[in-house]
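Just passing along the structure, written as structure tokens.
Missing here: one protein chain of the complex. Every other protein chain is in place.
Going in written order, the chains are labelled A, B and C, and every chain counts its residues from 1.
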Amino acid sequence: MADNKGAGAEKEAVTQSTNGSENGARTLLGVNIDPDEIKKKAQMDLKAIQAPTKSEVYKSIFRVKHDQTARSRTLGVLSNVFLHLHPAKVNRDAVRYSFTWGMGGISFYLFWVLTWTGVLLMFYYHPTKVQAFRDILYLEHDVPFGKLLRNMHRWAAHAMVLTVQLHMFRVFLTGSYKKPRQFNWSIGVILLVLTLLLSFTGYLLPDDQLGFWAVTVGTNMARATPMLGHEGPFGPQLGMTPFNDVRFALLGGSIVDANALLRAYIWHCIAIPGFAATFMIVHFWRVRKDGGISGPARVMLESEIKPLRR
Amino acid sequence: MDWHQLWTIVSLPDNIPIVGMLFIIPFFTWYGLRQAFANDRLAEKLSNDKELARTHHRKAHPFRKGWAREVSVWPYLLRMEFLAAVIVTIILMVWSITLDAPLEEPANPSLTMNPSKAPWYFLGLQEMLVYFDPWIAGVLMPTLIIVGLIVIPYIDENPLGNGYYTYKQRRFAIWTFIFGFIILWSTMIVIGTLIRGPGWMWFWPGMTWDHNRLIFEINRDLHEIVGITSQPWIGIFGGLVVGGFATVSGYACHRLITATEFSRKILDRMSLLQYAILQALLIVMLALPLKIAARLLFRIKYVWVTPWFNV
Amino acid sequence: MFNRNHCVMLLVPALALAFACGGDNYFDEYDAKTAGGSGGDPAAGESAAGVMVNVDPATAATVTGMASFSGDAPRFPPINMSAEPDCMQMHGGRVPSDRVVVNDGKLQHVLVWISKGLEGKRFPVRTDLVNLDQDGCIYKPHVVAVQMGQALNITNSDPTTHNVHPLPRQNREWNRSQTSGAPAIDYKFPRSELKIAVKCNIHPWMQAYIHVVEHPYFAVTDAEGTFEIGNLPPGTYTLQAVHERLGEQESEITIGPSESQQVDFAFTAG
Partner (left out) sequence: MAKDNKVPPDPITTKSYSVHLLVSMLLLMASLVWAVYDEVEVMRPYKEYQARFRGYYTGFLMQLRPEQAAKEEAIRNSPEYQEVSAELASAEGEVLADIAGIDRRVGQGVIPRMTAARNAFQVLRSEIDSIRYLIEVSEDEDRKSALREDIEEIRARVVEVELPLADGSGGTEELEMQFEELEQEFLGLQEQRAALQAERLEKLEEANRVRQERDALMSDRLVGLGSAQIDGLVAEMRNFPIGIKQIHLLDIDLVDRCESCHLGIREPVEIARTDLIYPVFQSHPRPELLDIHDPEEFGCSSCHNGNGRATRSVTKGHGRHKFWLWPLYFPENVEAGCHQCHAKEIVTVGAETLNMGRELYMNKGCWGCHRFDGFDAESEELTLVRQDMRNLNANREANAKAMRVSLDLGDTTPDRAMSQRYYARAEDLRLTNTRIDAEIHNLEVEEANLAREVKKFGPSLKEIKLKDRKEWIPGWIKNPHDFRPGSKMPVFRLLDEEVQQISAYLWQNALDGELVQHPRGNSERGKELFETRGCLGCHSIGEGAGRIGGSFAANLSRVGEKMNYDYMVRWIHDPSEVTPDPDVPDEMRPRPVMPSLRLTFQESRDIATYLSEQRTDEEYPDATFMDEPEMAAAGLDAIRHYGCAGCHEISGLEEEGRIGTDLTLEGSKPIDRLDFALKTHEAEMEGWHTHKGFFERKLENPAFFDEGKEREHLERLRMPNFNLRSDEINALTTFLLGAVETTFPEQYRFEPEDELAAVQEGWWIITRHNCTGCHQIRPGNVSSFMTMPRYVDDPDWAEQLPPQLYTEGARVQPEWLTQFLRNPALSDSDTDRNGVRRYLHARMPTFYFSDRQLSNLTKFFMARDSQPVPYMPEEMEPLSQSDRSIGRQLFTSDAAPCLRCHMTGIPSQDVDATAPNFLIAAERLKPNWTYRWMLEPASIAPGTAMPSELFQQDGDRWVFAGEIPAQARRYEGDHADLLTRYMFQMDNAELRRLQALQ
């Protein structure tokens, strides 16, 4: 049946084509071919290519015009998923590095670098006693760009610890924790702690002497937690032993071993980055909601202090 | 002078951040304070000139009438962010190509490293272990640091200096922070990294880290020096000393807080709870250098010895 | 070797180097570096051992001389061949020992050779026949010298079986029986070595010494104690006289073209 119908349609097309051969247009196999029409369309496409910003493809992606009008600039930021945490406009002096030192942004960028290098490193790493050290050797000698990857991860981590501290230093110096940003400062402190913990948990993962002893020294302090550590004040009195205290909980054992490696891995790769990301979202959100970055604000004079209202 | 040793320590890839810190932190301290002083000068000028204060744009940065007070994020902020990201990437790439992340021999629980050091950012805490029992240095102090940092906005009742660098308007706050961050935290990290060698002994820069070095040190408890030999008198004596220290330093801090008219005005704005927390944190913060001094100069191990804990 | 310290390497020259190294020019480099060496010529491969010298007979020199012995020669008991009656008959009774043979103060069986002065030179192997015969259960001669690679012809003229057992230290050791009338053993010693003792285990009194010299400049003193070394390129040499029991003596000579010199060696008792 289908065959018959198809054959009929073909016949029709042939008939039409013979009828429609006017104005220089030709018909081929029942399709009208008008060279002028084609030329016109081609010229249109050519124009569109010359002005790509006007194409539908461009518009569908960028949604707004990117001309130099204030509106477009504002929309460009507000309508972009990555940029919309920024306000549309900022204090004119806030774009200076001299005020912000750029440390918060750099910290975030480093976090982003760490996430990516970290994810790539995870492809090559097994958190087991047998494999871990071997995997690092593998990274160092086999994986294309493996050494670079590991180095970047390590150095970005060090750099991030440094930039986070400097960020805090700057925020303190500019008094930016003051009303209404008190809470965001606290979030920031938590992020600092998380950064340190991230770095610390990562230290153990190569499973070499350096990491092993650093973590041993670090976690040994947990022994002395008051009440929760078996060497801490009141710990023994509360029944703490090396096998049930807080250090055991951290390491998954009484010594730094396979379980500690696994725990460090999970804390380092999943738990702490998750927390940090969450707190970072809050941190950025509050930066916006608390009025953008704090300054540089106008200098206030002593005489302008308003009395405290409680 | 053992230059080789010095170079070995300084050139250790993991110590690069500390070496960097030696330069970066002073730089930024200077950089921040420079702007603070500029603002302070402006503030002084304005408080002397009421008229100007009303019209002035009140920033140390240059400003002309007619310039926009706000600029678009796109492109003015974003281009800076982009530039920063690119530069950071370059630094990171070059750093990563030229210096290898350390990898030592496989972990061996039966072979203790000497010195075995925590990651550099925890070396301040590790250094504190010399002066305090682990529960203070490793648990109490970090907790207090975190808590102390978190509560800063809630006890700082100084409304000035919100969003701009200033020194004069926040003398006490800035000194406290610099004391805590630079003198205590950063210095101890530097000491822990560069000074502490095998056996966690003190090696001046340029001294060879000799594993066989032996130092004669007898650390005594304070009560032994005084001559008290039996509990509960030892505990009571220690408690008294600590209490005494708290009283004295609390008094000193109070004098400091109330040193100027301005600071008294701020104090007036604080609630009792805020004041109490501030005092407590300050006392603990002061206790740290005092204990370090007592230990390093007078070889005192514990001040307060009880059957349950020692301070 | 050619590892590089990448930390200090500059980017641009490094890149240039990387492209430069990509080529297959190491083959030519090898030829260049090994040029003048073997170069595929098998004969040249041995050139390390020395330069082949062809002596010009027009300028060749000659050294002659005599070995003498003064004092009481060490005495050796006469050989008791009672175990081999056939041989005993051939000698008709008493057989003097052949260990040290002094005739009128002239010492036989001394090897005279050039011990120094020919280093780094090679000479064609002598082709003259050197024979060591077992005749009457005595090795004749008691001392033979051959050049390295020159054939030593060992024959048995006795009606009895002998075994030829050289005891070298540098060359390979062997021990072959040679029955009466068996074909001669031709042996080329591949390494130079002086004082190779030869024994016949069947006839323990039989002893000979073989000297294997690197070059053709050697001679063994005859019953008159004389020797002659000819066809010698002019030069300065150390001449050494070697007797397996009486030790060694040396003498420096400088000899000009076509010259002939006389060098005597005097051995003494004790």
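Keep in mind that, in the parts below, a contact is a pair of C-beta atoms (placed from the backbone, for glycine too) under 8 Å apart; a residue touches a chain by one contact, two chains touch by 3 or more.
Not measured: the values here are computed from a predicted model.
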{"item": "Visible contact partners (per top-of-document touch definition) of the missing chain", "value": "A, B, C"}
{"item": "Touch criterion as defined above, residue of C:Thr62, C:Ser97 or C:Asn163 at the omitted chain", "value": "C:Asn163"}
{"item": "Per the touch definition above, residue among A:Lys65, A:Lys129, A:Lys147 or A:Arg298 touching the missing chain", "value": "A:Lys147"}
{"item": "Residue of A:Leu85, A:Met122, A:Leu137 or A:Ile266 touching the missing chain in the full complex", "value": "A:Leu137"}
{"item": "Residues of chain C in contact with the chain not shown", "value": "1-4, 6, 9, 11, 14-15, 18, 21-22, 24-31, 33-34, 38-42, 45, 83, 159-161, 163-165, 167, 169, 173-182, 197-199, 201-204, 207"}
{"item": "Interface residues of chain A (partner: the chain not displayed)", "value": "92-93, 95-96, 134, 137-138, 140-142, 144-145, 147-148, 208-209"}
{"item": "Chain B residues that touch the omitted chain in the full complex", "value": "2, 4-5, 62, 64-68, 71, 76, 79-80, 82-83, 86-87, 89-90, 93-94, 96-97, 103-106, 108, 110-111, 114, 208, 210-212"}
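Heads up, the rule we're going with is that only the chains that are shown with their structure count from here on.
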{"item": "Top chain pair, ranked by number of contacting C-beta pairs", "value": "A-B"}
{"item": "Rounded Å distance, chain A centre to chain B centre (Cα mean)", "value": "30"}
{"item": "Residues of chain B whose C-beta touches two or more other chains", "value": "97"}
{"item": "Chain B - residues contacting chain A, complex", "value": "14, 16-17, 20-21, 24-25, 28-29, 31-33, 35-36, 39, 42-43, 46-47, 53, 57-61, 63, 67-78, 80-81, 84-85, 88-89, 91-93, 95-97, 99-109, 111-113, 116-122, 125-126, 129, 133-135, 137-140, 146, 149-150, 152-154, 156-166, 169-170, 173-174, 177, 181, 262, 265, 269, 308-309"}
{"item": "Chain B partner contacts - residues on chain A that touch it in the complex", "value": "70, 73-74, 76-77, 83, 86-99, 101-102, 105-106, 109-110, 113, 133, 136-137, 140, 147-148, 150-156, 158-159, 161-162, 165-166, 168-170, 172-179, 181-183, 185-186, 189-190, 192-193, 196, 199-200, 203, 206-214, 216-218, 220-226, 229, 231-234, 237, 255-257, 294-303, 305-306, 308"}
